[in-house]
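To keep things clear, I will list the structure first and then write my remarks on it.
The complex appears here without one of its protein chains, the remainder shown in place.
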Amino acid sequence: MHRLTLAEIARGLAAKTFSSEELTGALLARIRQLDPQLNSFITVTDEQALAAARDADARRAAGETGALLGAPIGHKDLFCTDGVLTTCASKILHNFKAPYDATVVAKLKAAGTVTLGKLNMDEFAMGSANESSHYGAVKNPWDLERVPGGSSGGSAAAVAARLLPAATGTDTGGSIRQPAALTNLTGIKPTYGRVSRWGMIAYASSLDQGGPLARTAEDCALLLGAMAGFDPKDSTSVDQPVDDYLAALDKPLAGLRIGLPKEYFGAGLDARIADAVMAVVDALKALGATVRDVSLPNLQHAIPAYYVIAPAEASSNLSRFDGVRFGYRCEDPKDLTDLYKRSRAEGFGEEVKRRIMVGTYALSAGYYDAYYLKAQKIRRLIKNDFVAAFDAVDVILGPTTPNPAWKLGEKGGDPVSAYLEDIYTITANLAGIPGLSMPAGFVDGLPVGVQLLAPYFQEGRLLNVAHQYQQVSDWHTRTPAGF
Amino acid sequence: MQWETVIGLEIHAQLATRSKIFSASATTFGAEPNTQASLVDLGMPGVLPVLNEEAVRMAVTFGLAIEAEIGRRNVFARKNYFYPDLPKGYQTSQMDHPVVGKGFLDITLDDGTVKRIGITRAHLEEDAGKSLHEDFQGMSGIDLNRAGTPLLEIVSEPDIRSAKEAVAYVKAIHALVRYLGICDGNMAEGSLRCDCNVSVRPKGQEAFGTRAEIKNVNSFRFIEKAINHEVQRQIELIEDGGKVVQETRLYDPNKDETRSMRSKEEANDYRYFPCPDLLPVVIEDAFLDTVRASLPELPTEKRERFQSQFGLSAYDASVLSASREMADYFEQVQQACGDAKLAANWVMVELSSLLNREGLEIEQSPVSAGQLGGMILRIKDDTISGKIAKMVFEALAAGEGASADEIIEKKGLKQVTDAGAIEAMLDEVLAANAEQVDQYRAADEAKRGKMFGFFVGQAMKASKGKANPGQVNQLLKKKLEG
């Protein structure tokens, strides 16, 4: 049963082949048995899950339908869940039972999903290896000595290991797409403003977007359709109807114009990944797509700009973690400054403190123009690059990451080398456009991904291309040994 | 040396919205601690702000009233600092693109001259909570009910030259925000708070001296005292060879002195940047037109109208337009009696002293505008004299009757205008003072004036003040000299 996709589960539940309670029980057992190897969950909500499953079964018995009614999922542990521990994988929130539901959580609950637990992540979503969690690193089910990517590493590992059919994640610089690529999953970061950020604990407010990780594009379409939509509680949420993503899946690709940005295939890219990506391009051509070169000349400036904007926003967003109203408070503070300094020093991990300090510096008097304002100007250049490229093509295609998953601890001492792994993904966050990663094959037995980018609000197009490719390929069906 | 004082004021006006600027919690004053603090006000992880339309409307209203440029694309920024009453670790405020740009306000000084005070800007921001310092085993208690209440921070140019001018300016702002209905102006509850930037310089010097900022002075009286004290402190300091340091000071009304706030001394770096959770606020033409159309008559307009329509002096017009309630009261009296000058006099003299004595606001006046106007009518038609009117007024204030007419009737205060009756009364007075009559008649013209007054006094006394004074004069003269 654990091998079923969301779409298959929907059919099974509808046909009453199994109940949500049976499925939930089976997956909970599997989590108990296998997750100790992976460490993908921070909290498993057995009781609530079984209750929700029984509730979903009752709703179905009462005549309710709905593709997600009774479908088990997990949430990245930065989505607030009412009454359930929500830690952001940080000691500073080690005791934080959120007093409310994030909009994404509430919408998925209303759709009838069953939440099995809260998934491990990089602390405050800062990282691309899931090694910065207070709750320990997450292992990649394809090779337990390797990282699953991050920051939605727990979501990726759990879905890849078939502990869950799908999970939520968030993507600030690639945190859905990169772990999806490194664990052979499909994941989509929607257009900025498409999914509500209410209750999604902020890392970098102008870049963060929630989205699904699943095994297929079809499952992503199912989940995103339920997650997306206008939310009056989020000022940056866009008041525009949500496309029918499922209906978009079956559109033929004949005439699809694909752009290949030459900058994405330059130095630093593992040649075997380049080959895998080109094989995908060939398959899409065979489905009727046309291909041409495009240029995104400011790609190389994206990392510096990102590592100013994201830490700057984070430095301010994370000021509320001060030991006063919730979360960790140090023992016996001797005065107010001591309360702040020790609660925060003891509560935050190394990478988080590093980014807070970089951001604090970038915003400080005398440096604002040289750092923050400069980075925002570069941000416009990057957006302009995409606007120009999308004049001539419908989607842009390239590798999701320059390398497959690396070994745990390999980049521990050098944050900058880890930052460079984000090169292909962060431009979509800076420009705010949607991006999707899907399985593109294997290098040394490790999964690699291909990334598709589209103009604003063209999530349906991305899911369509990925789904069509998944009709003629089977990478996405491969399962890691032992799972 | 002659010193000149330079003052600039920052006034924080709490806007009278029902809900907070970024959340849907109530803004009611005096609720139980933290019962009006929502997830957003508490700065819980994951929460987001959504801007209150009414706060924007009120800010724009103020901008139009001071003839300022409205920031058609204004931007919220985060001012980052740590303080327990600031739940998010930043205050959402406006920095580079405030909603209200440069404007001005004309104030009337005691001598009746009008002075224009420049207003640099006014911007929207959220209020902080409160730290309560009663002892909780050596801890402070934090109440976040006030956190997120909308504030309009009104920043003046350093155009103010004395404590009296500062008070006049704050009073003018106070009146204006109340006229506009955007702030209740309750200074005791902190609805209107004032920070005073004070410096001194030798008279004639162009450059400003170093300023000290006196925080949170919350009454007109304390503003005057705090500034005067601070000016004196700075002058003495400089004359003793010392230097003013730029710092934040606190006024202690009990000791009547300002003292340095050491806790705020530490140099701050607020790291302002545009709030990424909020988007630029665009003020469309239509919005501006609606606000403009709903503007009430402003104090300056009212003052000018009182001068042109009623022929009042500049001083009287400015006193009577100082608050909306005062102006409304005056106009009601004027309408009831049809005599603006008498109405103005009665409101400014007798009514004001009554209110002062009783410690009441004009809207709590025991004498209604209708009652006062009705009484003035009786002065005009000679039913009572001005002197008797004062008795009638006191009786109205004491609630001894529903109207002036009722009191005049009940107390028999109606003026005697019957010439025969007056003459008979005068004959009695003259008969009783025969000696003085002889002296009068023997005196020369120059001495008669003072002596004549004696007879008038005696006559009024004899009539218990009810005889018509004009007739008394006329008939008396005839009898004495005739």
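General remarks:
Order as written gives the chain letters A and B; numbering starts at 1 within each chain.
In the analysis below, a contact is a pair of C-beta atoms (placed from the backbone, for glycine too) under 8 Å apart; a residue touches a chain by one contact, two chains touch by 3 or more.
Here is the rule we use: contacts and distances are computed from a predicted model.
According to UniProt, the chain absent from the figure is "Aspartyl/glutamyl-tRNA(Asn/Gln) amidotransferase subunit C", selected among "Polyamine-transporting ATPase", "GntR family transcriptional regulator", "Aspartyl/glutamyl-tRNA(Asn/Gln) amidotransferase subunit C" or "ABC transporter ATP-binding protein".
The residue from A:Thr65, A:Asn95, A:Ser295 or A:Thr477 that touches the chain not shown here is A:Asn95.
Which of A:Ala10, A:Val138 or A:Val324 touches the hidden chain is settled by the complete complex: it is A:Val324. Note that of A:Gly70, A:Gly193, A:Gly211 or A:Pro447, the residue touching the chain absent from this view is A:Gly193. Across B:Glu54, B:Glu224, B:Glu257 or B:Glu406, the single residue that touches the chain missing here is B:Glu54.
Contact between chain A and the absent chain runs through residues 95-97, 99, 191-193, 206, 232, 235-236, 238-239, 298, 300-301, 303-305, 307-308, 315, 319, 322-327, 329, 333-342, 344-346, 348, 353-354, 356-358, 360-362, 364, 370-371, 373-381, 383, 414-416, 419, 430-433, 456.
If you put the missing chain back, the residues of chain B touching it would be 17-19, 23-26, 32-39, 42, 44, 50-56, 82-85, 131-133, 136, 138-144, 250, 261-263, 269, 271, 274, 276, 278-282.
Keep this in mind: only the chains that are shown with their structure count from here on.
Between the Cα centres of chain A and chain B there is a gap of 58 Å. Every residue of chain B that touches chain A in the complex is listed here, in rising order: 39, 42-51, 78, 80, 82, 84, 87-90, 142, 269, 271-273, 276-279. By the touch criterion stated above, chain A contacts chain B in their complex at residues 78-80, 86, 88, 93, 96, 98-100, 102, 197-202, 204-206, 232-236, 312-313, 315-316, 319-322, 324-326, 336, 340, 360, 363-365, 368, 372.
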